[in-house]
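A single protein chain has been omitted from the complex, and every remaining protein chain is retained in its original position.
Moving on, here comes chain A:
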Amino acid sequence: MIKISINGTVHDVEVEQDTPLLWVLRDVLGMTGTKFGCGVAQCGACTVHVDGTPVRSCQLAVGDVGDMPVVTIEGIGATPAGAKVQKAWMDLQVAQCGYCQSGQIMAAAALLTQTPAPTDADIDAAMAGNICRCGTYVRIRDGVKRAASQA
């Protein structure tokens, strides 16, 4: 039995230690907001926060999470940066198919927590790991800037 804290709630899960957090969230706990995109940390769709840091959950074994708190898209709205990013994403109508946007929002929220007023170069560095196949990048960039401006 492994204990993990997700969005402030402790869950007991019965899986192998090497099971990636992604599949624990999606297939064991039924928290499907975090998405599977590539399985090899190339696309960012599975991004969650572990102890405040954006992490590709397809690459993090659940046994390595320990007592570090996990925040997912289902819980990010409770953080100041997450709420601002979600609002900016709505205001600018960022999402198209929306499948990558959980990961985009998690990456953007982490960026704004670390760097409240990011430059374009900061945005490129923080967001280049998140692929959007619909090509919403123009609005993602604007969304990060808009969220940053809502101090």
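In the analysis below, a residue touches a chain if its C-beta (ideal position, glycine included) is under 8 Å from a C-beta of that chain, and two chains touch if they have at least 3 such contacts; residues count from 1.
One rule holds for everything that comes next: contacts and distances are computed from a predicted model.
> UniProt protein name for the omitted subunit, picking from "AzlC family ABC transporter permease", "Sigma-70 family RNA polymerase sigma factor", "Isoquinoline 1-oxidoreductase beta subunit" or "Toll/interleukin-1 receptor domain-containing protein"?
Hidden chain identified via UniProt as "Isoquinoline 1-oxidoreductase beta subunit".
> Which candidate, A:G8, A:P80 or A:G135, sits in contact with the chain we can't see?
The single option touching the absent chain is A:G135.
> For the chain left out of this view, which of A:T9, A:T53 or A:Q93 touches it?
A:Q93
> Tell me, which residues in chain A touch the chain that this view leaves out?
Residues 15-16, 18-20, 23-24, 26-28, 30-40, 42-43, 45, 72-74, 77, 86, 89-90, 93-102, 105, 123-125, 127-141 of chain A touch the chain absent from view.
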